[in-house]
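What follows is a structure written as structure tokens; I'll ask about it next.
The complex appears here minus one protein chain, its other protein chains still in place.
Here is subunit A:
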């Protein structure tokens, strides 16, 4: 060795592996306008398809007259349910075991429902033709309230289910009932609550909202009748599952279907579902023999594809006088809209709502969720969260605050008193989960110290006193949240979607000159997989991340995987990448030993090379080994250097975090200002700190939107009142505060590199933090609970209802 020999640190830095804030490889094309999104795809002879949609929330479709539309030059065809029926495609299965109309079959059940599909030469002719389709409706009574839906004499919404007293998830006890899903010990919980010192009870509503990615949903289907091959480019968060579903529905053999997710302009759960537009573009291409593009506009998107939340959560939490929690009960009335199209693992019709015991050591608990049909859009996707985890976190973090009021205790102290202790992990929760790892007390203390919690409380009480003296009209709210997520679905033994186990995969091919390509079963929608998966591999196989191409989203080339949602990419596909990398390394070890003329066990891995034990100057780098694998006959070893891994996670991962929001509220206008937001996240091993921070900023801003104004609201006859970006709140740079991020690092014990996933934590933890800040500002004036979203009018109303306007 000499001075020019790179040190271990230099070799390690060159890899840009785990822990490196590597700049994103995606950015060169995106910043130059060279992304390739679905609507950018243009094929020869391509036609445009779009929907005639229902203006009514509930109506019988008496007739559809397409003659005038067909007479318009440039219109190719108009599809209705009658045209799809012979193909058995007028209905389609949903991910939740229900079925959904592709096109209105006799009636419509929500405003914006797809009634007919017009195919035309361009989008302008298409729009003209949509206006010319005459649909005769007969209005029916509308139900937008899930409690009214369950009244004995409520109008029957799903006539197709008449007489069916059992659904995909068990008994249906009413004609508008979908399922009751239970978890925990009901009787034991009731006993504990009935005999408790203190019980806090509250109805916590998590309103209906929408993921609203900036790019709407769309697809381009192209049926090649010569080769019998169907290719579909689309906004798919789970392309492989889409291929399987497309094959089962269409009867086209799976090898003759190619699904491609190109660049995706944000997903946040919106692009997990299978939508009528995808089905109709495929049918239209088969019928016309030409490529057919369908792209939603924003109103279609907000009205028809994939709402989120809409959970009415009635809770009881009990404790001893000194604040030790003894039991938790939750009953949810879940508004699923017209069809149960929730995107959850099959055995979990209410997702992982049973993570609702949160970060607390609660000895006994019970959860019951009643799914109910209403005249609203179907969906129920996990909007930037693992399945229903945001609802669960919001519920428990509100219940804790209400309990603190009941006990007359500080809410931070109440949390600390009840956290699961570090030494209790792995922790078995009362509702059946095994939390893998955590250190909540450390995170909590760090967070409270960082914001100067005690001083804030002091300032707050001074403010209250000043308010009472008439010296100010502004209040100070301190919003606390400690959340625990459950992500990385999931173990095949209990997690599947449409029967497909929720494993994921990675396939690596090392090229002779020491660069590589890896393909995974996931698909990035902005998370930066091409950057971070290469970092995982760089640390595993010792080739620079810059020399590793990552490819996802093309089912013809990528190995089968369940896709990207529920923060599962890092926990599952990231693990597959590490495991595939280790297979590469195992083979490389044999090649290196042969080249170094020693026994396999006499070489050891060192960052980017195998070196002879005790003689580090004798080594072969991974690049040298790669070359050798292609040009040397190694006895007993096949040529080439490739590996594939299908990873079935042994458990979920449990990221957690401690957030504090400090908010000023003007009592007279309801205007709020966020003075400080501190977010501490523990996502286990940190792959790319820069990307983690970016994920946290983005998720917090979505949480801000949801907590402070964003909703999908309906009037009593089922009109969507928030169907454009004028009414549907998305914060701009002006309304968005500055965030301070921080971290602790508690690796997952079962994940190959200890990573847990982070993309959704800020949404899960952010919503309670913002909402609790509003509540906390009014705590001294008697507020217990007020429903979100906390827009200016609603905050003003809180003050008004409390008699604060004189």
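To be clear about the criterion, a residue touches a chain if its C-beta (ideal position, glycine included) is under 8 Å from a C-beta of that chain, and two chains touch if they have at least 3 such contacts; residues count from 1.
Just so we're on the same page, contacts and distances are computed from a predicted model.
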Problem - Complex member absent from the view - protein name from UniProt, among "(2Fe-2S)-binding protein", "Autoinducer 2 import system permease protein LsrD", "Cell division protein FtsX" or "Sarcosine oxidase subunit alpha" - result: "(2Fe-2S)-binding protein"
Handout entry: Which of A:13, A:28 or A:71 contacts the chain that the document leaves out
Key = A:28
Practice task
Out of A:4, A:633 or A:733, point to the residue that touches the absent chain in the complete complex.
Solution key: A:733
Exercise for the section: Using the definition of touch stated at the top, determine which of A:115, A:545, A:700 or A:798 touches the missing chain. Expected result: A:700
Handout entry: Option touching the unshown chain, where A:237, A:527 or A:589 are the choices
Key = A:527
Practice task
Extract the touching residues of subunit A with respect to the undisplayed chain.
Solution key: 23-24, 26-35, 37, 39-40, 42, 122-124, 212-216, 263-266, 268, 297-298, 525-528, 690-691, 693-702, 724-726, 730, 732-734, 736, 738-739
